[in-house]
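The complex appears here without one of its protein chains, the remainder shown in place.
This part shows chain A:
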């Protein structure tokens, strides 16, 4: 193979008798590089998107959620929570009471999902409260810890950044929270409403939460929804987020009849499936560039074989075997592809790393739920892309190297 590489490498570098062959060779190298770089960058983006979404989702939400099958509240939840907290793989558990409300401030209003919480527990299972950018969650501590200074001061609430923008609300502003689960009065069912005071605004960068989540004290939520001391959900943080399924089942067993667990994967299955599909489609579409690049290699090599027919015949006349001739052009194709692939990998990786470092592509968070384009290049993608590139190049060399090996020296050298 040393001889074949020696010849192939020299052919690649040498000035051409026909300039067009050199030009097409150059175009082939650039084509391969462009295809490989595009694939690396695109895969880094889809991958970054998925990783980013997953991190945020898993960070913001609990790994496992446990609720009643019937959808009614969990009463006498404290001993249950205590028991479940000590199950294997469970790092923390937090009670929560969810309810749908309408929040309004003057003429502006928006729908929101209220979560009544105990902040100390909530912090251990999700990080939305940590992303508070204005104000703090301090006032969400139960009144047993911080007594309400005066019943005249509205109760505290923490809302998401986008919801705050919708309402035009800032920390300290008063909001009217209306629950459809109203009170039965002699006049019929009337919605229950109450004033709350914004004590914190969080910004998770996750539009789904920032636009519709609001936190209040568990007791305040129970009061607002006219519930006794019940909760609707127990959230769990695990030591291994990929054990969510298995731990969920175990928790169902321990909790007893009527309980049902779900997890972050199940809740976002459609999302992750869509992301996976997006990645596959991106790969296929961009792989076409690599295929076109391989066609360039085919053309470049075919022209080179035509240009070199006489030299091939001469080599055969002094004993170079047809199989060696074939390998010369195979090596030639692989050199073109190899150089292009390495070039493409370097460019693709450099662009991806620069992209993830400088975050230079800003996104509209309300559309993409993240504020910049994430890049996460992976070694496995690089290997797959390099393999694809080299294999297509290998296929492209089959025809030209075969035709080179089929040169009949006596014919090729007869009329010169």
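Just so we're on the same page, a residue touches a chain if its C-beta (ideal position, glycine included) is under 8 Å from a C-beta of that chain, and two chains touch if they have at least 3 such contacts; residues count from 1.
The definition used in the following text is that contacts and distances are computed from a predicted model.
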Complex member absent from the view - protein name from UniProt, among "Sarcosine oxidase subunit delta", "Lipoprotein-releasing system ATP-binding protein", "Monosaccharide ABC transporter membrane protein (CUT2 family)" or "Cell division protein FtsX": "Lipoprotein-releasing system ATP-binding protein"
Which of A:75, A:170 or A:321 contacts the chain that the document leaves out: A:321
Residues in chain A touching the chain absent from view: 2-3, 6, 10-11, 14, 17, 310-311, 314-324, 409-410, 413-414, 416
